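Remarks on the structure that follows.
Shown here: the complex without one of its protein chains, the others still in place.
== subunit A ==
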Amino acid sequence: MSNRAKLSFYVPEPRVRPGHQPSFEHFEIPPAGAVRRPEVGSSEHEIRDLPYTLIRVLDEEGRAVGAWDPKLPHETMIAGLRAMMLTRAFDDRLFRAHRQGKTSFYMKSTGEEAIGAAQSMVLEAEDMCFPTYRVLSWLMARGYPLSDLVNQIFSNARDPLQGRQLPILYSARDYGFYSLSGNVGSRFGHAVGWAMASAYSEDDKIALAYIGEGTTAEGDFHEALTFASVYHAPVILCVTNNQWAISSFAGIAGADETTFAAKAIAYGIPGLRVDGNDFLAVWAATEWAAERARTNRGATLIELFTYRSEGHSTSDDPTKYRPADEPAIWPLGDPVERLKQHLIAIGAWDEDRHAALAAELDKTVRGAVKEAEAIGTLGKSKPPVEQMFEGVFKEPDWRLIEQRGELEASS
């Protein structure tokens, strides 16, 4: 070794761990309404400030302020609130069903409900969403049958995915919801390809994809951005930054160095950074990006800044790696409470109606669970076993036919 200074190896760590006082004071959060709304036709190089700020519409008093206010009709916002509340009621009930041994696995999207709900409502029925496992509110906003969700979660005889897939990894083509998988990130490029195909076909459909902040480390993310940029694909690429990838804080994905929205700059596509717990901000940013996509201006990257209030899944205990009271001090609040507060502030809603809706949704969810339970929970009911050999290919080959026979003979 020379007499030069020794190098040192750096590994990022979160500011606090369990047993310490959580704090989000290091986040720079501009006031609601502070961020400019550029023309939809702006060129990317004119809007390179946007990836470094945070688009917010709802202020602390529940008022919608600034240029990004989408000025939605009351009934639209109430429909959004309903989808978010339904998601939460469903999550709570099915998480409990897992604890009762009725299924093998569940994941909640608590705290992130505004994202899927708003974006599902902004996009058209024929557009395609390439989801992560935490956007159930997309399906809730589109009225997907609850009992089918539960049948899938129970892998029972009525499971729309024929017992082949892990609980909550839905596929719902008629609801603009592409097939989920347990490996992360690998559909981000599919959204770009789908969008390229729409453009190639001179169609008018666009695509929207989600990826978690942790998964932006995968090559899939960068490959998708490259193709989206090169081919001006009509796609909205969303990074849901919920701060935690199982136990890894967002710094392990590079959040201490820059923002996820800013990754767009290197690819020459617009990057927006949005308060993901603000239904109206998510709506407005998505509408802006959708209009660009529909007018042949290509892709937009949107970072949805939010917080995973609960564990990663039923297999996780977040108190092992983050302070138990961290969710309570998330500075951007709860998406359901914030939209409710806004609706009350404008006189379109009240506590009684809210309580009545919550009770109604809980009853609806309980009814759907009962219906699915009557068919059977995991292990108590399953699709016909020959289903296992279907769908590997369009038509089964000799191996699958023989093996089906072998299984039948042995049981």
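Definition applied: a residue touches a chain if its C-beta (ideal position, glycine included) is under 8 Å from a C-beta of that chain, and two chains touch if they have at least 3 such contacts; residues count from 1.
Here is the rule we go by: contacts and distances are computed from a predicted model.
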{"item": "Protein name (UniProt record) of the chain left out of view, among \"Heme ABC exporter ATP-binding protein CcmA\", \"3-methyl-2-oxobutanoate dehydrogenase (2-methylpropanoyl-transferring)\", \"Amino acid/amide ABC transporter membrane protein 1 (HAAT family)\" or \"Sulfur-oxidizing protein SoxB\"", "value": "\"3-methyl-2-oxobutanoate dehydrogenase (2-methylpropanoyl-transferring)\""}
{"item": "Sole residue of A:29, A:65, A:184 or A:262 that reaches the chain not shown, by the stated touch rule", "value": "A:184"}
{"item": "Residue, one of A:147, A:171, A:226 or A:248, that touches the chain absent here", "value": "A:248"}
{"item": "Touch residues of subunit A, complete complex, unshown partner", "value": "9, 11, 13, 17, 104-105, 155-156, 159, 162-167, 169, 181-186, 212, 214-215, 217-220, 245-248, 252-254, 315-316, 320-321, 378, 382-383, 385, 387-389, 392, 399-400, 403, 407, 410-411"}
